[in-house]
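Accompanying notes for the structure given below.
Here the complex is missing a single protein chain, while all its other protein chains stay put.
Moving on, here comes chain A:
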Amino acid sequence: MKEEQQPQDIPKQKLRLKWLLKMAWRDTRRSRGRLILFLSSIVLGIAALVAINSFRYSLNVAIDEKAKTLIGADLVMGMNKEPDSTAVALVDSVSNLGRRSDENRLASMVYFIKSDATRLVQVRALEGEFPYFGEIEADPEESSRTFREGQNALVDYNLMLQYEAQPGDSIRVGSLKFRIAGALHHIPGQTALTTAIAPVVYIPRQYLPATGLMQRGSRISYYYYIDLPSSVQPDTLARRLEPRMEEYGLFYDTVQTRKEGMGAAYNELAGFLALVGFVALLLGCVGVASAIHVYMRDKLSTIGVLRCLGMSSKQAFLVYLFQVIGMGLTGGLAGAILGSIIQLVLPGLFGAFLPVEVEPYFSWGAALQGVLLGTIVSVLFALLPLLSIRRISPLITLRASIEHLTSQRDPLQWAVYGLIILFVLIFSWWQMGTWWQALSFTGGVIGAFLVLAILAKLLSWAIRRFFPANWGYVWRQGLANLYRPNNQTLLLTVSIGLGTALIGTLYMVQLTLLSEVSISRNEDQPNLVLFDIQNAQKDEVVSMTKQQGLPVLFLDPMVTVRLERKNQITGAVARNDSTLDIRPWLFTREYRITYRNNLTDAEKTEKGTWDENNNINQDIIPVSLEERYAERLKADLGDTLVFNVQGAMISTKVTHIREVDWNRVQSNFQIVFPEGVLEEAPQFFVLMTRSKNEQQAAQFQRSIVERFPNVSTIGLDLILETLDEVVGQISFVIQFMALFSIFTGLLVLVGSVNVSKFQRIKESVLLRTLGANRNQILAITALEYTLLGLLAAATGCLIAFGASWALAVFSFEVEFVPVIWPLFIIFLLVTMLTLAVGLLNSRGILDRPPLEVLRREA
């Protein structure tokens, strides 16, 4: 024999990428339909993300283009109480640089004389040239300017429709009559939703005092719109003045701050919606992984032959990697196209929330991102089954039954798991903005995966371990299908279970949020609220209410206060030290508080005591806090709080913490003082009553407005109507995004069951050949899919329950509302759907002779 060649003497094999690409394309020939089914599961997720991100882009473009019209001026300064001389001096000094418009805002009743009806509105008393940028849109057009010239008003367009008012008709605001100059369509920077909640009526500011609405304790805000010369940089000026403005209690807005605030708010919303889309994409990825897993199993013999003929493991791996990349690219492209089409409808969908008109632009960035994302997720999730290609032994060509993998352990698999987790983490961080949220989201997804995988394994093990050997043939076959080699238990449980969990969570979170804002229409609860009742008017309003045959259900005093300090922590300290985890706005906002020594039916003591024995004869007054407010403030019994009661500092000590049922229609409070402390402070009263019908309510409202123009009344029906409208809009958007998950879930289910079909066909045909009849095969298949559906759906629902509880409690900080029925319906639907898809897939096997099926499927 000649001398032996050494391994290094064998020429190094080239990769031949071009040929591998060709092989990848050739190899898809008989599977293109199936590959399209696989990729369809990622298309919807990508489409959702592209649509949201394109929309985000279009919105940013619109905000940028119309930035100045967002606030209508260069600088807006404002205050929620009457400014003192120092604040006025500061505002004057700034406005001396340019032009200024003044506006007062207050909630008040408006009386429509022609239709003899009253309605609570936001009155804006305006003086000056506002807006300096953009237009107040009104009909007739010139009325937005001319109304300022006399005793005229601009009335919200929808309000005019509702009360059948026409320009030229009259309304009464407080005790003054105004002629309607025009219908108000749009105010710069205002969204349709905010005007729906609080419809606006503009009046000239010089008439405000004469309306009688400016009383002591009235809640009036003061706005100053300033048009600065181009030489003055509004942001530089505002930043320089910020410490003083803060000191005087003034807030400010520039085009830039409004843009940033708005951008942040809408980006947060878009981020949340993108995450819902991402959930759909993740679900699709599970579908891709499971489909590729089965696809690779079908390709074993082809890979074995290629390995036999000399293809290296790397080349074999690349052939299928190229197929997955192609699939991901196509899926991403299809998703990007679909998403770009969907984004055309989004401005309409979000219309009510938007401050500016958004024109949908095609965003190359978002589309490219979609294509890339499709490719990345397809590759990442397909890598697990793809990695096994490297270990396929060529021996499979000689013996089909041989263990086809050369070894079971592959460290690269762990690297792929790590990459997937890293990807989910980074993507969710990118969408949500904080690592904490991203970690929770990723942890939740991993947890759900693990629970489902462990349960699936447990089921297989339990059935095998406690196999009921004496049961009938059909039961034994059906149950054995769950643990036999090549079973679908793990795959279907994880994909169906995860889909159920995601959809269930979305649904339950939505219901929990909706229940948070819903108010029960209980027979005994008030349906009419009167507020802004002055101390001097209190007795007369009460007697008038009783005279009209209406009960006084609640009468609470309200005092406006601000929190100055908690122990040694002031607003400035909280702002500068984020480790305290106390929101600084807790110190700048105003609180409407009450005083009493008792608890209402809606309140329950959590800690401490609250009764007539409260000791008010010390320097430090006892105070009761609502539990969630205490939590936000990180306050507990014994903590000292200093309140600014319209100039007077009052030190208090937390002696009581209450749980409050906010869903009750009554005035609930975060802070309650004991009696005997605030009686002399400026205050107003809120009265709640219940009318028997609409006529009685209208009559009562009219007589109250007639006698006390400053007192506002609002019907519960109107609140509910407005809430329904707002909640309806929000739900619609969330449901629209959730639809992507639902459809993806369906596609994954069909895909998962469909890929398992190829496995089941061989077995079923064999059973038929051996003499099993149609009904037996049907029963075996039905049993297997019912059990899988039951397990996956039940686990998915349990995960949804846990996840929505965690989201409600930790993320939204609301009370979790366990809704069992919708979840039970989801459970039934998913189980039935799994069964139906499973049976539909075996239809072809049942109705044809075994040989025909074998030939057709070969």
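Miscellaneous remarks
Simple rule for what comes next: contacts are C-beta pairs under 8 Å (C-beta built on N, C-alpha and C of every residue); 3 or more make two chains touch, one makes a residue touch a chain; residues count from 1.
Everything that follows uses one rule, which is that contacts and distances are computed from a predicted model.
Among the names given as "Heme exporter protein A", "Cysteine desulfurase", "ABC transporter ATP-binding protein" or "Pyridine nucleotide-disulphide oxidoreductase", UniProt records the absent chain under the name "ABC transporter ATP-binding protein". Across the entire complex, the residue among A:212, A:263 or A:394 in touch with the chain not shown is A:394.
Within the whole complex, the absent chain has one touching residue among A:110, A:153, A:282 or A:306, and that is A:306.
Touch with the hidden chain on the side of chain A covers residues 1-5, 7, 10-11, 13-14, 16, 19, 23, 26-31, 301-302, 304-315, 393-395, 397-399, 406, 858.
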